[in-house]
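To keep things clear, I will list the structure first and then write my remarks on it.
Only a portion of the chains appears, each positioned as in the full assembly.
The chains carry the letters A and B, assigned in the order they are written, with residues numbered from 1 in each.
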C-alpha cells in the first residue's frame, strides 16, 4: 500500500513539474529592415506570450527596424497593436532612431512606447537578469 | 637562492594559467535560412569543440534555419553527424518549428535532438550561466 502511495506522489510531483511554468523574462533585439525578420519576431512573441502567460517579453526596436513601428509602413501593425494590450508584452522603440528618421510619436503604432536609447535599454534589462534574443537572419 | 625559487614558482604559475583551459558553456542561436550562416556556425563549433574539449557547446536551431537539420537538405549534414558524437557538443531543433514545416524526427540528421521551444531552451541556458552567441549576418 505504502508503495502505491509513494508512486502516486511521485507521479503527481512529476506531472506538476512539467505542467508548471517557470516564468522567464526575455528582451528581443530587432535592428533589421527586413520585413521577414519583423514577421518572425512577431510570431515568436505571439506564441510565447500565449504559451507562457506568467513570463515577460519586451521587444526593443532601433537602428534599421524603425518601419516596424510606424503606422502605414509596418507589415505587422495589426498584430503589434493587439499584442501590446497584453500586460506581459511591451514594444519599445529608440528615441535616437526616431529622431534620425524624423518620426514623431504620433506616427507610432498604438501601444508602442519609447526609450531614450535602445541599446542601453537592452543592456539594462540584461543586467536585471532578462534573457536576450537577437532577432535576425 | 630563495629569489630564484620564487621566480621559478611564478613562471610555473604563469605558464599554468595560460596553458590551462577555463571551461566555458556556449549556446549558439541559429535562425537564418542562409547556408553561409549554417556553414560558419559549424566551423565555429568544430574549431571550439577541438580547442576546448572541457567546454560545452549547444547549437539551437529554430525559425528559418530548419533545413540545417534536415537530411538531404542540409549543406552541413556530414559535419553535424560527426560533431554530434562529441560528448560536449549538442545540436537541438525546436519542435514548434518542425511542426510548422511538417518535419518529423525521422527526417533529422542523426544525432540531432529536439526541444519543445527553441527560444525557451536558449533563455534557460542563459539563466544557467551559459554564454550566448547569435549566429548570423
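What we mean here is this: contacts are C-beta pairs under 8 Å (C-beta built on N, C-alpha and C of every residue); 3 or more make two chains touch, one makes a residue touch a chain.
Because the structure is predicted, anything quoted here is derived from the model rather than measured.
J.: Wait, 2 copies are placed, so what's the full copy count for the complex?
T.: 3
Just so we're on the same page, only the chains that are shown with their structure count from here on.
J.: Round to the nearest whole Å and give the separation of the Cα centres of chain A and chain B.
T.: Chain centres of chain A and chain B, defined by C-alpha means, are spaced 25 Å apart.
J.: Quick check: in the complex, which residue numbers of chain A touch chain B?
T.: Going through chain A, the ones touching chain B are 22, 24, 26, 36, 40, 44, 47-48, 51-52, 129, 131-137.
J.: Which of the residues in chain B end up touching chain A in this complex?
T.: 29, 31-34, 37, 63-64, 96, 117, 119-120, 122-124, 126-127, 132, 134, 136-137
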